[in-house]
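Complex shown without one protein chain; remaining protein chains in place.
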Amino acid sequence: MATESLSALKAEAMTQASVAPIDYAVIMPVIVCFLFGAALLMMRKKVAWHPIVAIPGLVCLLAADLALLWRVATGGPVTMMMGGWKPPFGIAFTADMMGAIFVTVAGFVALCAGIYATASVPGSERRYGFFPFLFLMMGGVSGAFVTGDIFNLYVWFEVLLIGSFGLLILGSQHEQLDGATKYCFLNLVGTTLFLIATGYLYGIFGTLNMADIAEKAKAMEDTTPIFTLAVLYFVSFSMKAAAFPLQSWLPASYHTPRFVTSALFAGLLTKVGVYAAIRVLLMLFPPERAEMAPLFAWVAALTMVFGAFGALAQSDLRRFLNYAVIVGIGNIMVVLALPAAVPGEGGLAMSVGLSGAILYAVHSIVVMTALYLAAGVAAHLAGTSSLHEMGGLWRNNPLFAAVMLVLLFAVSGLPPFSGFWPKVALVRATIAGDLPWLAASILVSGFLLTIASARVFALGFWRPLPAASAADTRAEKNAIVAERFTAAGPEKALSAIPLLALCSFVVIAGVWPQWLLDLTDAAANGIIDPAPYITSVFGGVR
Amino acid sequence: MRTIIFRFTAPYLTSLMVLFSIFVLLRGHNEPGGGFIGGLIAASAFAIYGIACGVAPVRRALYFHPMTLAGGGLILAVLSGVLSIVFGIEFLTGLWAFPTFLGTEVALSTPLFFDIGVYLVVVGAISTIALALEEREDD
């Protein structure tokens, strides 16, 4: 009797169907990160072995990501319930097209940064856990992209934050402690806001499963509380993504750690915030988001313009890049300002704009990582990253200067590189959505950023070496800087390979964008109409 | 803090607390307790030992570096979830076996190994922080 009723209860509470092996791809990126991170933690004293374990680990991560992307592209969104508990009670991991694209690009840049790091991170910092922290952060990033539970999203945010804290203070320079203090406090307050919003959300809906929330929010009659939720989530994600007026922590901290750490932060961390904003505001609360669109339009426009003017005012290569990140965030935020996609009326603005925004995020992840890595090489070659003292890199190293030029073109959104097509899509969407002034601000900020990048290239690469910083002062400074940056020069294959890989992605995405556009179109459709997402979570349950 | 009474009692107190933490860990499946709270008890035991007798004896007594313990625990916890892949069920689903050992039925399950993993992670992480802070006091 007892066993019978127990199995009846189990049938009620647990999923019964067996899982196809390929469906484990949902959880694999996180498993790979934690297994390799823990293994590296256990052999922390054998620093020589770290790269030998870490690089295959990152290759495994990328392979798992690609398997997930393939699974989602061929079979639609895929869900796994932790521990086999039925939704909405169990924690769901759900990967749809958008999550799969983000997680794959994240794996790609992590592999590139990992290869670069084997050349540039000295043994002492490996001993303090560069690679374990890298895997911890990648575990958090991957988890955030594939989770289908909003509290779980908060947990992954914290996991990636702990990893990023560790990477940020590795080395403990004065600058780093200063930047880390600001970064840590601001991000902690941001995630606390996220937690507050999640607490309210649980109070209102009584569930934390995203698919369940999407359905319940649609069926809700009095939507006033949802506006409060949407604003709270927007503020906390803007803080993570560094959108105006909550952006000042980013230029205060991102240039302080090692170049490879900055590269990962600039590529991935702000994009996690953008991803979460798109996921929560556009998929869970679309009507409320559309009502507040004018507010988001101002935030997006001011973020871009602020970033562009900030970039113009910088006299240091790395700090210029900090502001270039912010311009990218402003461009992606444009999607939140577009009018809602109404089924039957075309909804061109939203579908084109969302696809463009996801493509922009992909472009931004790759190009910002590549730019910081390239800045590391440039600082190593020139002995400084200050534009007052750099110069002559074109003459000494034309191939590397050409790579830098491609990346600067891409970040400014000039054809034929990867930054061009998403901007075209976003401008087209804003005009279709009757927001011509927002289209103008995209173009103006792009123009200002072009001027700023051109000046960086002219001063740092094109001009001959300035006389003032030549000879004796340089030699002295080189010794100090070389010790601090220890970025590898491009003559070392280990720093050239990742740079060339990232750069060729930038070129390929600019010249043959169609395959990428197909993927991002599918991702955008999955957000606008979340029915397949919801079906994948609840499956045969309802 | 290093009075003779404290130094004399600390090893006994520590061993009792570690024993109790293992009891709490194993009791955790059906009753209050579990890896997290057990790990906290064990970590505070090592912290007390460190306060009484200095950090070096604690490190010697632990044999492994606390971070190594944490890494091993994490691997154990993840692997106990991964085992469900072999059986074609969802990640982290509990798997049970009831082997008989010396005439007694022993309930072995993946949640137990997951809990042991959590226990090791908590012991490792908290003792790392605690020992680092105690070392700082010395200089």
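Side notes on the structure shown:
Letters A and B name the chains as they come in the text, with residue numbers starting at 1 for each one.
Going forward, a residue touches a chain if its C-beta (ideal position, glycine included) is under 8 Å from a C-beta of that chain, and two chains touch if they have at least 3 such contacts.
As a working rule, contacts and distances are computed from a predicted model.
Between the names "ABC transporter permease", "2-oxoglutarate ferredoxin oxidoreductase beta subunit", "Multisubunit sodium/proton antiporter, MrpC subunit" or "GDYXXLXY protein", the one given in UniProt for the chain missing from this structure view is "Multisubunit sodium/proton antiporter, MrpC subunit". Here is the thing to keep in mind: the chain we left out touches A, B in the whole complex. Only one of the listed residues, A:Pro56, A:Gly75, A:Pro122 or A:Gly203, touches the absent chain: A:Gly203.
Touch with the chain omitted from the figure is made, among A:Ala180, A:Ala214, A:Val274 or A:Met333, by A:Ala180. When you scan A:Lys86, A:Lys216, A:Arg428 or A:Arg463 for touch with the missing chain, the hit is A:Arg463. Contact with the chain not shown here comes from a single listed residue; of A:Ser238, A:Thr256, A:Thr270 or A:Thr303, that residue is A:Thr256. The omitted chain makes contact with just one of the residues A:Ala313, A:Leu399, A:Val511 or A:Ala531: A:Ala313.
Touch with the hidden chain on the side of chain B covers residues 30-32, 36, 125, 129, 132-133.
Those residues of chain A that touch the chain absent from the view are 2, 5-6, 9, 151, 155, 158, 161-162, 165, 169, 172, 174-175, 177-182, 184-185, 188-189, 192, 195-196, 198-200, 202-203, 251-253, 255-256, 313-315, 387-388, 391, 455, 458-459, 463, 466.
As a working rule, only the chains that are shown with their structure count from here on.
Rounded to a whole number, the gap between the C-alpha centres of chain A and chain B is 35 angstrom. On the side of chain A, the complex with chain B involves touching residues 14-15, 18-21, 24, 27, 31, 34-35, 37-42, 44, 80-84, 93, 132. Across the interface of their complex, chain A is touched by residues 65, 67-68, 70-75, 78-79, 81-82, 85, 88-94 of chain B.
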